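So, subunit A:
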Amino acid sequence: MSSFTKAFSSTLGKKLIMGLTGLFLALFLVVHLIGNLQLFKDDGGKAFNEYSYFMTHFMPIKIISYLLYASIVLHAVYALILTLGNKKARTVGYAQYNGAANSTWSSRNMGILGTILLIFIVIHMKTFWAEYHWGGLPYIKYETNLSDASDVKVTPLPYEGKQLVHSQYVDTQNGTEVVVAKDLYKIVNEAFSQPWYVALYVLSMIAMGFHLYHGFQSGFQTLGFDHSKYKPLIDFLGLWVFSIIIPALFAAMPLYFLFK
Partner candidate 1 sequence: MSSGNMNLTLKVWRQKNASDKGEFVTYKADSISPDMSFLEMLDVVNERLTKKGQDPIHFDHDCREGICGMCSLYINGRPHGPKRAITTCQLHMRSFKDGETITIEPWRATAFPVIKDLAVDRSAFDRIQQAGGYVSVNTGGVPDANEIPIPKVIADEAFNSATCIQCGACVAACKNASASLFVSAKISQLALLPQGQPERYRRAQAMVAQMDAEGFGSCTNTGACEIECPKEISLTNINRMRRDYFGAKFFKEEEIN
Partner candidate 2 sequence: MILDSKIPEGPLAEKWSKHKFNLKLVNPANKRKYTVIVIGSGLAGSSAAASLAELGYNVKVFCFQDSPRRAHSIAAQGGINAAKNYRNDGDSVYRLFYDTIKGGDYRAREANVHRLAEESVNIIDQCVAQGVPFAREYGGLLDNRSFGGSQVSRTFYARGQTGQQLLLGAYSALNRQINAGTVKMYNRHEMLDVVVVDGKAQGVITRNLISGEIESHAGHAVLLCTGGYGNVFYLSTNAMGSNTTAIWRAHKKGAFFGNPCYTQIHPTCIPVSGDHQSKLTLMSESLRNDGRVWVPKTQAMAEQIRKGQLKASDVKEEDRDYFLERKYPSFGNLVPRDVASRNAKEAFDDGRGVGGSGKAVYLDFSDAIRRLGKAAIEAKYGNLFDMYYQITDENPYEQPMRIYPAVHYTMGGLWVDYNLMTTIPGLYALGECNFSDHGANRLGASALMQGLADGYFVIPYTLGDYLAGIGPKPVDTTHPAFAEAKKGVEDRINKLLSLKGTKTVDEYHRELGNIMWEYCGMARNEEGLTKAIGLIQDLKKDFWQNAIVLGANEELNMSLEKANRVADFIELGELMVRDALHRRESCGGHFREESQTEEGEALRNDDEFAYVAAWQFVGEDQPEQLHKEALVYENVKLTQRSYK
């Protein structure tokens, strides 16, 4: 066994994989959130649909997205491996266990929270990502007046059994910039008009908040990072940014569409 294999098969190493993938996923959330903020723009989904195209077609980002999928899988698989190992480390449990006295609820329930998130991710990716890639998505055409950016003509191009092609050009005749894009915005809008789907989202975001409340700072510890001067900053970010603001903004999106 090489040093690396040995390192990664130790309890510390397995947890290192969890930490690295977890932090990477947390970082991705920030990017994902910033992009998704386009949803709040009242532009018929133009910015959002353009962003969706960019994210799926820009090479570096594509590579990162594969890393992302791998991270999700690794994070889940190693969570399972570690959990099974930890179960083996205590086969007879306590009759009375007062975990609340010494640890946060989040830290004791990462597995459950993680499972909720995994289910959520599957549903989420099925609804949007899979649909975007392979589903028969309608297209939408935006014609922006070059001399007045606020004058946009929007023409939905419903799916008729054949994928259209994404295009972007300047129509010199009409003096417009034309964008033809997959209309993911529409899918979002439809999905988020269903109350059960919104509820699932909101609940999952709460779970994510709790997961990250422990996970974000824990990830740093798992890498061995711990410094009396920076730890408070990490704890602060973990609490405010990752377990409150980010989940809250993500949860606000479906609510926004539901009540729009």
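List of remarks:
Here is the rule we use: contacts are C-beta pairs under 8 Å (C-beta built on N, C-alpha and C of every residue); 3 or more make two chains touch, one makes a residue touch a chain; residues count from 1.
How these were chosen: all candidates are chains of the complex that A comes from, given by their letters.
What you are looking at is a predicted structure, and each value in this text was computed from that prediction instead of being measured.
Every option in 1 or 2 belongs to this complex, yet subunit A touches just one of them, candidate 1.
Across the interface of their complex, candidate 1 is touched by residues 3-4, 6-7, 10-16, 82, 85-86, 88-99, 101-104, 107-108, 110, 214, 217-218, 221-226 of subunit A.
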